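What you see is the complex with one protein chain gone and the rest in place.
Let's turn to chain A:
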Amino acid sequence: MLDGVKSDETLLEVNNIEVIYNHVILVLKGVSLTVRQGGITALLGGNGAGKTTTLKAISNLLHSERGEVTKGSIVYKGERVQDLDPAALVKKGVIQVMEGRHCFEHLTVEENLLTGAYTRRDGKAAVAADLEMVYDYFPRLKERRKSQAGYTSGGEQQMVAIGRALMSRPETILLDEPSMGLAPQLVEQIFEIVKAVNEGEGVSFLLAEQNTNVALRYAHQGYILENGRVVMEGTAQELRENPDVKEFYLGVSDEGRKSFRDVRSYRRRKRWLA
């Protein structure tokens, strides 16, 4: 039933958090979720549902955007972490890969990867070994190691961003919208690598994604966000088989062809979901 989750141990616990931007804009209206050790947890939902904000609340990148967690708590391995700065969190093993990739354009691919090891103090040899580890997962990056990251393709930049996060030796990667702007084949490739890293390095993932279909195929657990609230949660399999998810997010319906009546029922259910 657990669909491949390796342990039941809770790594990250987000309890009923509320996030306000600029002191006035309420973006998250009470989001709770848990990330289990060694699993891939998907955070699904449309534009503006609050996925990115949730990830940034956890990684504490909200502050630089004038956002603030005003209610609730974020607990990582039994410790409250919402007052730590991003650097302290990276040292604890939680790192975010931001939406839209955000490479350091004028640094080479290899320099980009090395910046990921900024917080590490375990010596050059260990960092060099991890660089090879990253190149094993992303052979493409090894070919392009000397190119300026700004001139690499979108897929390569996504690989740089994930590889850079891996260089910090994380326990948990908060991965924001890895499929954004990528061709379906590349999306599949990126997700395969995420899965390989998850299984090979034991890194847990919290993955925000609009592409419900792909995400639910690779994730173990899933949460669906709408308007800053969690409206549904379960194992990936439960979500895949849920008729509402099928209809609203996966675009398939049990009844086959849509009629006008289904549209009405869509509206009705949508209201119920929100």
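By definition in this document, a contact is a pair of C-beta atoms (placed from the backbone, for glycine too) under 8 Å apart; a residue touches a chain by one contact, two chains touch by 3 or more; residues count from 1.
The definition used in the following text is that contacts and distances are computed from a predicted model.
Its UniProt record calls the unshown chain "LIV-I protein H", which is the correct pick from "Transport permease protein", "Sarcosine oxidase subunit gamma", "LIV-I protein H" or "Acyl carrier protein". The hidden chain makes contact, of the residues A:Gly150, A:Pro184 or A:Gly200, with A:Gly150. The hidden chain makes contact, of the residues A:Val27, A:Val90, A:Val134 or A:Val245, with A:Val90.
Listed residues A:Gly50, A:Gly116 or A:Gly155: the one in touch with the omitted chain is A:Gly116.
Residues 59, 61, 64, 66, 85-87, 89-91, 95-98, 102-107, 111-112, 114-119, 148, 150-151, 154, 161, 164-165, 168 of chain A touch the missing chain (whole complex, contact as defined above).
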